[in-house]
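I'd like to ask you about the structure that follows.
A single protein chain has been omitted from the complex, and every remaining protein chain is retained in its original position.
Moving on, here comes subunit A:
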Amino acid sequence: MNLTEKEVRHVARLARLAISSVELSEATQALGRVLDYIDLLNELDTDAVPPTTHVEAIETVWRQDRVVPSLSPEEATANGPQVSSQMFVVPKILDGGEG
C-alpha cells in the first residue's frame, strides 16, 4: 500500500491535527503498515458474499416517541470550560456552518 505524505497531511488536516515533518514521515510509515495489514483481507474471495454495513445480525431497532426527562442545564453544561447564560462559550468561528 503506497500511502503518501500528502494523503497523511490531508487526513491530519481534516482531523485538525498539527503534525511536524518528523511525525509526518513516521505517521506515513506507521499508517501504511496498518493499511498493508488490512490489505490482507483482499486475498479472500468475497464475490459471493453480500456487502454488510453492520456487524450484528439485527435490523430496525426503534423506540416509542415518548419523552424522558432531560438533564438540567447545569448538569448539561457542567463539563464546559466556559459557560455563560446556561450555554457553552466557544471562541470566534471564521468558517461557515453546515446544514
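The rule is simple: a residue touches a chain if its C-beta (ideal position, glycine included) is under 8 Å from a C-beta of that chain, and two chains touch if they have at least 3 such contacts; residues count from 1.
Methods note: contacts and distances are computed from a predicted model.
K.L.:
Name the absent chain as its UniProt record does, using one of the following: "Aspartyl/glutamyl-tRNA(Asn/Gln) amidotransferase subunit B", "Sugar ABC transporter substrate-binding protein", "arginine deiminase" or "L-arabinose transport system permease protein AraQ".
P.N.:
Spelling it out: the chain absent from the display is recorded in UniProt as "Aspartyl/glutamyl-tRNA(Asn/Gln) amidotransferase subunit B".
K.L.:
Among A:Asn2, A:Thr46 or A:Ser70, which one touches the chain that has been omitted from the display?
P.N.:
Final answer for the missing-chain contact: A:Ser70.
K.L.:
Touching the missing chain, which residues of subunit A?
P.N.:
10, 14, 16, 53-56, 58-68, 70-73, 76-77, 84-99
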